[in-house]
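Note that this complex is displayed minus one protein chain, with the remaining chains in position.
So, chain A:
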C-alpha cells in the first residue's frame, strides 16, 4: 500500500489515479495535485494501475502512454472493457506531441490529453474539469437508475394492467400486471392487436370496445362491467380507462389501463345481498315490534272487540224474548236486527284494523299521503288514548305535500311516538292532549308528536335512540332505536326537543315526493 497516499477516505472526495513509469513525472504530478482535496493514487506500471482502478473506482486517471510492458492504450482498453472501471475519465499523458496519438487516445475513450512537460495550471484545470464532469455524470446516472427503478416498480406494483396502443390498436407496451391478467408473457403481448386479444366478445358494431380504447375522437373513456378475453380464450369482467396520447398535437395512440373486476363485482353483489338482508331483518324486527305493541295493547283491543260483541249478545237475547211473545212487533224486531248488523260491522272493523297493523307487509317506498297516514295512526292509537284518558289532537295544514316512504313503517313510528307520549303524559299526571302535527319543509315533510309529560333525563341525547336503553320501568328499549332505524331507512331524520314549559317533542322528517302537492279539492 505504499503507492497509496495517506489522505483519509472521504466519500465526497474525488479520487485521482496517477500512472507513469517515470518516478520523476509521478513526483511532479503528485506535487501538483496534493492538497487540492483529491485522494491521490499512484501506479508506476499498467498492471498496478488496473488493480488500483478496480479497487478504488477513481474519477480521473492520468495515464502515461509510453510505458514499458503494458502501454497506456493497452491499459485504457482494459479499463474500458471492465464495467467497474469503464466510467473513470482517462486523461492521457505523453511527451508525444503528435496528432495521431491524440486521435487514437480519444478514439479509445480518452477524455482529455495533457502534453509533457506538465504545466501545473493546466494539469489542475483539466483534472478538475474531468472530475466535475464525471461527478455530474455519476449523479445523473444515479438519478436515472432511481427514476428507472421507481418507474419499473410503479408499473410492476400496479395491479392494473397497462397497455400502450398505437393508432391501429397494436400493443406497443405491456406492464407485468397486464401480462398477469391476460395470462401471457409481456413479450408475447407486444405486437398483438388489442381487439383480437381481449375484445373477442365485441359484436362488431361501430361502438366496439376495440375501437373505443383507441380514443380516436381524442377523448378519454371509462367503461365498467366489460367482458374481456384472456390469451387462453377464457373471459373476465373488466373495468378499463383509455386515454389518448398526443405528440406535437398528433394522436399517436392511447394508453389503456384495465383490471379484472370479477371479484369486485362479486363483492358488490354480496354487499347488495347483505343490504337486502339488513332491510329484511329490519322489516322482521318491525313486524315483531308491531306484534309486541299489539300484545301491550291487548287489553285495550279486547275491550274494543268486546263492546260490539256484548251489544250483539244483548240484542240477540232481546230478539229471542220478543219472539217468545204472542204478538211479534215486526218494526221493533227490524230495528233491533239493524242494530245487530251495525255492531257486527263495528267488530269486524276493529279486527280489520288490527290485522292491517300486524300483518301488513312492508310495501317498499311509495308516495305517501302523510295527512291521511297520520289520521289513520290516530285511529290506531285511540284505544290507548282512551285508556290513558288523554286526547290525541291532530293538526295538519291543507295541501301537505306527499312524501316518499314505506307507509307501514312510518305508521309504526307514528304510533310508537304517540304511545310514548301518552305514557309520558299519564306518568306525569298531565291531562294536556298529545299534539300530532305536520308541516312542509323545503325538501321534506316533518311530523311532530308533542307531549306535556315529565320530559327527558339529562343524558337522553346520547342514549335515547340506543337499542336497549329505556327510561320506562317495563320498557324493552327497542321502540326508539327501531324508530330511528325505520326512519333512516326511508332517508329521513328523527330527533327530539325539550319543550318549553315541560314535555318533549319527538319529530321525524321524510323526503318529499317529486314536487307533488295534493290537488286542492
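In this text, a contact is a pair of C-beta atoms (placed from the backbone, for glycine too) under 8 Å apart; a residue touches a chain by one contact, two chains touch by 3 or more; residues count from 1.
The definition used in the following text is that contacts and distances are computed from a predicted model.
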Among "Ribose import ATP-binding protein RbsA", "Response regulator", "FAD-dependent oxidoreductase" or "Phenylacetyl-CoA oxygenase subunit PaaA", go ahead and choose the protein name stored in UniProt for the chain not displayed.
"Response regulator"
Selected from A:70, A:87, A:170 or A:311 as touching the chain missing from the view
A:311
Write down which of A:44, A:88, A:130 or A:343 is the residue touching the left-out chain.
A:343
Chain A residues that touch the omitted chain in the full complex:
298-299, 302-303, 306-315, 317-318, 321-322, 336, 339, 342-343, 346, 386-387, 389
